[in-house]
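Notes follow once the structure below has been shown.
Excluded from the complex is one protein chain; the other protein chains are retained at their positions.
First chain written, first letter: the chains are A and B, and each begins at residue 1.
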Amino acid sequence: MTDRPQALGGPILTRPVRILLALFAVGAILIVWRLGAGLGATTALSDGYPWGLWIAFDVVTGTALACGGYGLALLVYILNKGRYHPMVRPAILTSALGYTLAAASIGLDVGRPWLAWKVPMYVWSWNLHSALLEVALCIMSYTVVLWIELSPAFLERFREGPEGRLKRFSQKAYPIVNKLLIWIIALGMLLPTMHQSSLGTLMILTGPKLHALWQTPFLPLLFLISCIAMGYAAVVFESTLATSFFRRRPDTDMLAGLSRAMLPVLGAFLVLRIGDLAARGRLALAFSADRFALAFWVETALFAMPLVLLLPARQRRDPGNLFRAAMFMMLAGAVYRFNTYLVAYRPGDDVHYFPSVPELLITLGLVALEIVGYVAIVKLFPIFSASRQTAAQA
Amino acid sequence: MSVDRRFLLKSFAAAGAAAAAGGTIEARARAVAPADALGLLYDSTRCIGCKACVVACRQANDTKPETQNSPGGIWDTPMDLDGNTKTVVKLYKSADGYQRSFFKAQCMHCVDPACTNACMLGALKKREHGIVSYNPNLCIGCRYCQMACPFNVPKFQWSSAAPKIVKCELCRHRVAGAALSSVGGFSRYPASHGPACAEVCPRAAVIYGTRDELLAEAKRRMAESPDRYVPKIYGETDGGGTQCLYLSHVPFGDLGLPALSDQAVPDVQQTIQHGIYQGFVAPLALYGMLTAAVFRNRKRAAPDDDREEGGRPS
Partner (left out) sequence: MATEYVPASTGAKASRHLSVDRRDFIRVCTLALAAVGMPYAAAADVARAIATKKLKPSVIWLHFQECTGCTESLLRTSHPAVSELILDLVSLDYCETLFAAAGHQAEAALQKAMRENAGKYVLVIEGAIPLKDDGIYCQIGGKTALQIVHEVADKAGAIIAIGSCASWGGIPSADPNPTGATGAPTVLKGKTVVTIPGCPANPYNLLGTVLQFATFGTLPDLDEKNRPKFAYGRTIHEQCPRRAHFDAGRFVQKFGDENARLGYCLYKMGCKGPATHANCSVQHFGEVTDAWPIGIGHPCFGCTEQTLGFRVAQFTTVDIERPLPPDTYPPIHAPQGKISPVATGLAGFVGGALLGAGFAAARRLGGPPPEPPPDAGKEA
């Protein structure tokens, strides 16, 4: 009973939320412009850099940051660490919102979105060699899976709610969803494994256009490992923020445990990354005096920092330190992805790309909407467990 | 619990090893050009930079001239292939200015293309005569083909409301049922049915025919005047081979052609992808293991009808 999830309640349209909605409004106007005027007019994308901020951040990094649900599900449902259970629903919510943001960004980024329905439907046209097809199908399915995984939270509220069709439907649907949950949860762990690694495989096809410090057959494994770290880090990050903003007791003990679990993950990444470069004789490139070497060391340092911060047990009980380490970890994964998709991708000399202002503002707007969605849903629906609530929401 | 952890770690290790095993999976079979593969042979020693091919390509494909680089829009000046330009003639000048060469750029029509490997629904596909052709009805504009092509050939119509990918398709739209016949040792269509650039070239600097005929002609030219050429036919084996071949008197790298190994561009990625997903065995196996683990853990916790989800700690 004490651990039962409960809606946080309280007003949704607080001042921070209103500011975020304003940010989204700006983004929304720009989205309309992008849909009307086309990609050339609104983005800095070009034939030299056909994939830019929306792919590298919104999709590749965004989905990795949304892997908290994935990581926690592994911990709770496979490794049976039940004490982390209260963190699962918030993490699934973050994941669902994150993947929906990624899906929306893809919808904005592709040039012929009115044919996108053909991707899941035109089975006879599927090119089974295409890694992108696998990524697309997985992301589409995983987004659906996440919302189904989250649906018990909505159904719980609706079945206790006012009399009506929604209540009756929820009461009927709830046990059905519960029965399917095992299969859904397992799917929710299979799909990210598949597509998070495939996001790495995607860049293997660029061959010599990807700088040698990043091009490796181990790209899928590196992406998978770093996504697990990013996912856990996102859980720590979001949990800490929720604690402050929603006046909850800190989950420091749980977060400490999670952080300890991240140590081997970070270690594995670093060993694989540097070991692969050394084994293939490419480590020397990391010492040339160019921006690629710099990018490599920034990325590597960002992965090493949380290791340093989290090794001492005492540091793992410091909420500030946990938060800092989580930030580093998310940044590390993000920088690794940015490097792989943008910095290390060289179609030719003298070809440049930096996102345009509309690209940046649309991304900001979508993230703002995601945050607003998160706030609204945790206040309206039973996501967070009640036991940690210290005070009612103002 | 430790059983589960070991269990999971083992399955992850298996999946991870499969994901990582670039070299342990058997290499895929080497793709071979179809017997009737059509292509181009461009001999930079014969090209005079007249750009008749550029103009002919515009007319044959009805593409608009690129005038934004010229003052008052008076010239057609594409700087490179783009959403409107399927071939372009560039000029290479060496640093000291003494070495010069023209270079005609267009789709290479690779034997084992990266773009067709990348395309989700097969909008880009090798069709008749091995021509890499584009079907906009299967294209969602994801632009992965642009990322994949080592020659940066596919271009996107960024300023269009319904953008397409644009690249040379060897004027396959002009064939209209005409048949190839042998003309001077080359397989040719009747006039105005073959690639416009090759038909209009006044110096036979770019010619067309089957890949075998072009390779033979290239070798003949090299044997006849060995001092005239760099001793290599670019595209014979580069990147797995291309149907558009190049002869040059300056190093190919100077002309902007990338140095590729003989391995087909999609080889590494396909080996990994198929290694993991072959027959969908590994994903299904993993799914089975995950489902079993979740099921087992759920049963361990006391079942409670009121519970929202399983897996509660004891």
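In this section, a contact is a pair of C-beta atoms (placed from the backbone, for glycine too) under 8 Å apart; a residue touches a chain by one contact, two chains touch by 3 or more.
A quick note: this is a predicted structure, and the numbers were derived from the prediction, not measured.
Although it is not drawn here, the omitted chain touches the following shown chains in the complete assembly: A, B.
Within the full complex, the residue among A:10, A:48, A:107 or A:373 touching the omitted chain is A:48.
By the touch rule set out above, subunit A reaches the unshown chain at residues 44, 46-49, 81, 83, 240-241, 244, 252-253, 256-257, 260, 313-315, 317-321, 323-324, 327, 348-357, 359-361, 364. As for the chain not pictured, it touches subunit B at residues 49, 51, 54-55, 65, 67, 70-80, 88-93, 102-103, 254-256.
As a working rule, only the chains that are shown with their structure count from here on.
Subunit B has its Cα centroid 31 Å from the Cα centroid of subunit A.
Here subunit A touches subunit B in the complex through residues 5, 36, 38-41, 45-48, 50-51, 74, 76-83, 85, 88, 109-113, 115-116, 118-119, 122, 125-127, 129-134, 136, 152-153, 156, 178, 181-183, 185-187, 189-190, 193-194, 197-198, 201-209, 217-218, 220-221, 224, 345, 347-348, going by the rule given at the top.
Here subunit B touches subunit A in the complex through residues 1, 4-5, 7-8, 15-16, 19-20, 22-23, 80-83, 114, 116-122, 136-144, 146-148, 150, 152, 155-164, 256, 258-260, 265-266, 268-270, 272-274, 276-277, 283, 286-287, 290-291, 293-295, 297-298, 300-301, 308-314, going by the rule given at the top.
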